[in-house]
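I am attaching a structure below and will ask some questions about it afterwards.
As you look at this complex, bear in mind that one protein chain is not there, while each of the others sits in place.
Let's turn to chain A:
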C-alpha cells in the first residue's frame, strides 16, 4: 500500500475518532428546557422520595386502591382528572369528570372509603354530601327545581328542608 494512502487512512481514522469523542462529550448531559413548551400527555405521576405515587393526573385514572389491592369502581365509572394519594399510596380524594353521566366532582376519602362528594351535574344541579359508614349523613343541594337540606342519623332522616 502506498505511503500516501496510509497517511490518508490515518487521517480519516483520526477524524472519526475525534468526531466520536466530540459526539460522546456533547451528548453526555442532555438538558431539556420545556419551560416554554406545551406538554401533551396521557398521564403524569408525581412520586415521593420512596417512589410512592402521591398525585396522578391522568386520563383515564387507574382503579381505586384499598389495603393492598385495587377495587372496581363499577360499570361506566371511568374518570379523568387529578387524584391524590397519601404517604402509603392510598387514594384519598380526587377532582375528576366522569365519562358516562358528565358529572364533575370533588371527592375526599377516608382510608377505607369515600366520605365527601361535591358535585355539579350536567343539567345544572349541584350537591354536597358528607357521610359516615354507619348512615350518618348530611346532604345539601340545589337545582332549577329547588333546594334541599337533609340530615340522617344511622340511616334515619332527622331533618329535611326543601324549597320548591
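Keep in mind that, in the parts below, contacts are C-beta pairs under 8 Å (C-beta built on N, C-alpha and C of every residue); 3 or more make two chains touch, one makes a residue touch a chain; residues count from 1.
We take it that contacts and distances are computed from a predicted model.
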## Note on the structure
Among "Formate dehydrogenase subunit gamma", "MoaD/ThiS family protein", "WD40 repeat protein" or "Monovalent cation/H+ antiporter subunit C", the omitted chain is listed in UniProt as "WD40 repeat protein"
### Summary
Had the left-out chain been drawn, it would touch chain A at residues 2, 4-5, 8, 11-12, 15-16, 19, 22-23, 27, 30, 32, 43, 45, 47, 50-53, 56, 58, 61-63, 65, 67-72, 88-90, 111-112, 133-134
